[in-house]
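All protein chains of the complex are present and in place, except for one that has been dropped.
Our next item is chain A:
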């Protein structure tokens, strides 16, 4: 027979009236919310939109005919009263929901109502009937008049004052219990004010109630009324909570808890005391969190659990005790979490998750003790010992002996029946796993919030174990496999092995062959800690799977699950050939691969070689039948088999710790040229194609997470075998480059290039390939910085080409050639680096793009150097020009080029400040060929026009030149002259080309004054041994402005040869009153510059005999 109530009752659950937040109850009477729109809106304003700032009041509509709970007869003496339990089940609900603290009677009545008297009487009668219904209660009654008009300020409306007094009198209320509610505007505001008034009244009511309960205390004695002590304190606490006095409530609850602890616990009341203790503890902890005393709450909870942890009560009902403790923890977790949500800061070591976790642990204990204790119970006992459960008067009592006093000995038969019933219910009605899993779920989310990722993983594993226990192997497997990664990365092999083993069973039970094989392969690896026997057993199971047999299981699992699993396996095997693909990424299996390209770059027509290393750390023989590599290009992936491998090949057989090397070779696709290819995957195939083929897919990079930091590897002894699998460096990607070309490129040019010249580069291409070449393209790239100073031309007329210079050329048949001439001009010296790149398509069976690249270094040097000399008209050196004084300009070209240069022409373009005196000049170097080290000079006679402080620009000297058999180049050079001074005085002494001995020579010194001032000079002619002369020896001369003066001398040469002329010196006459505009130094310089110093004197001819005789005579 089944129990009458099928609802799962759990004595450890907290009743809803306990968990509800206590709010003052206010009854609202006289509102007809169904028919009266005004009443409806008033009620809604009261009842809805209760935000946090509104008073902690709950409203209840009470109809006129409402019946309130009956008041129990008052007891005058407790002397003979023996309480039957601690807390009555109906009490809290009564005060929360049934007995209002305040009743508000609403009535439509305006002060100036025409039927005032009748209505007043009706109102009074309503109040009276309400009062009668509440007979014996202390509930406050108030009247609220709903009025249309807005009330006047108090005291001004005489009528209102008068009628209010009358109304109060007829209702027997004091004036403070009468309220007016105008329902026009501002309803919300009036309602809030009314609400506050009601709340004040309610607080007063609860205060008085609590005081009333307290007054019972003096009648109690400690021997028989221990329960009442607890009950009264609890009631006071609760009533204070209703009036929101949390401090007082806390005090009373603490008293209640302490009083409860004083009661002696025996088997019969253990359940009741435990239940009530849980209630009071709940209230206490919750209040303490609200009062911001989280530490106190935690310590209260600790001491509570510590105290009750050991009080199991009936051994037969131990699961009940565990359920209760689990509930205590989970409820504490709930209120802690609630406090955290309201802003309490929690820390990593103290947060709600810890309590959920403990709750889960106790839930597990509950399950275990249930399994242990309830096994034998098969039937629900009759008559139902629990049928009174719903009618129980007190919390936490046994339904089969309600209200029994502790002193009475229990009926053993009834007792055992009751226990049996509870055990049956626990066994059949409770889904333990669900409870445990949901508690773990709460704990996991909390631990995640408080950054305890490892703890969280541990909980997930426990959760998975519970799923496993509950038979949900699929979920368990998912959770287990998700947790593997983290334990693997942190190398906790023992834990990893534990999880792997559990997951393996799940995989078996769900016939998840893929996971089954993956887990088996990982378990066979070196890092797991299972015994060799286990490994052997797992290995054999793998072989069974490969032969389409169902693996064996050695664990004791319910035969039901095994049968189910076997069905699933059979279903899986029903297909003819099975292909299972396993992703071996991110796991430490017993097989590992490494792969690499042999080179970083491969030419388009060469084989790409991939080297694959496979290592087996499986202690038993492993046989594969195929190895292939997947190569990824940016567009697609392709697979390549290892060549020369047959099924059953011994080179695919692996013993323990054996490493083998395989090579994959393939031709790259010509479309992949200039692209990067990567090793996408390495696949090993196990089993056989007919039955079951298992494809292990590796990344080709080592999965070994057991990597020590590189500096520690030096300490390692190298115990690993051949090929040094561990130390293999990987190159997972390679570049496909174009094939190297066989065409012949000759570049003909004559180094070094000369600055500014048309430098010829002859490129000739000869097709030495075996096929026609197409799309031939020549590209010239200038490397380095000097691109702006270098130009390239295809012809010597036209614009420079853009860089890089690209030229399309004609197709070339085999052994044909093509020639191309490129001209380069460089405008500064230094080296140039050119890349000549020839791209073409080779028309073989498979057209292949090929590239030939050649570098060219060209040094640019100066062809010649130009220097300019400035000389005075007498070929003397000068450091300055003087206005209107002619000078000589001599550009000298010195050849620096290793090649002979022929000068075609030179010209001088004078700047405006300089003019050529001799305008009709021809180049002196025209047609000259200069070799290295040679120089040629030009000459010009010029004068300056105006003075200048700085070096003047004389003009631009243009040289047209070429290499022999080269093209003509024009070089232009700016010539910079000297500073220009002006001097007002000028001198001139025209002389004949020569004189004759003893022949008078008439010379005339000319003085020019170019200024606007008078120049006065002292002139002195020194005597000379070579001449006799006639003229002024000493004279003061005055030269008028803009005029000239000349002094004539008759010179009579005495000796022949180049003889010195008599020296003329000029001294400035100092006029003290005038500032001299001419100084003596300038005059001296002028004398030196302008006057010849020597004259060539010829001897007399021999034809006159007489003088010759004279000569003999003189000898």
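Methods note: a residue touches a chain if its C-beta (ideal position, glycine included) is under 8 Å from a C-beta of that chain, and two chains touch if they have at least 3 such contacts; residues count from 1.
The rule is short, and it goes like this: contacts and distances are computed from a predicted model.
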{"item": "Name per UniProt, for the chain absent here [options: \"Trafficking protein particle complex subunit\", \"DNA replication complex GINS protein PSF2\", \"Protein brunelleschi\" or \"Geranylgeranyl transferase type-1 subunit beta\"]", "value": "\"Trafficking protein particle complex subunit\""}
{"item": "Touching the absent chain when the full complex is considered, from A:176, A:454 or A:967", "value": "A:454"}
{"item": "Contacting the left-out chain in the complete assembly, out of A:193, A:211, A:390 or A:494", "value": "A:494"}
{"item": "Selected from A:349, A:919 or A:1034 as touching the chain missing from the view", "value": "A:349"}
{"item": "Residues of chain A in contact with the chain not shown", "value": "348-349, 358, 361, 451-455, 458, 461, 490-492, 494-495, 498, 708-709, 712, 715-717"}
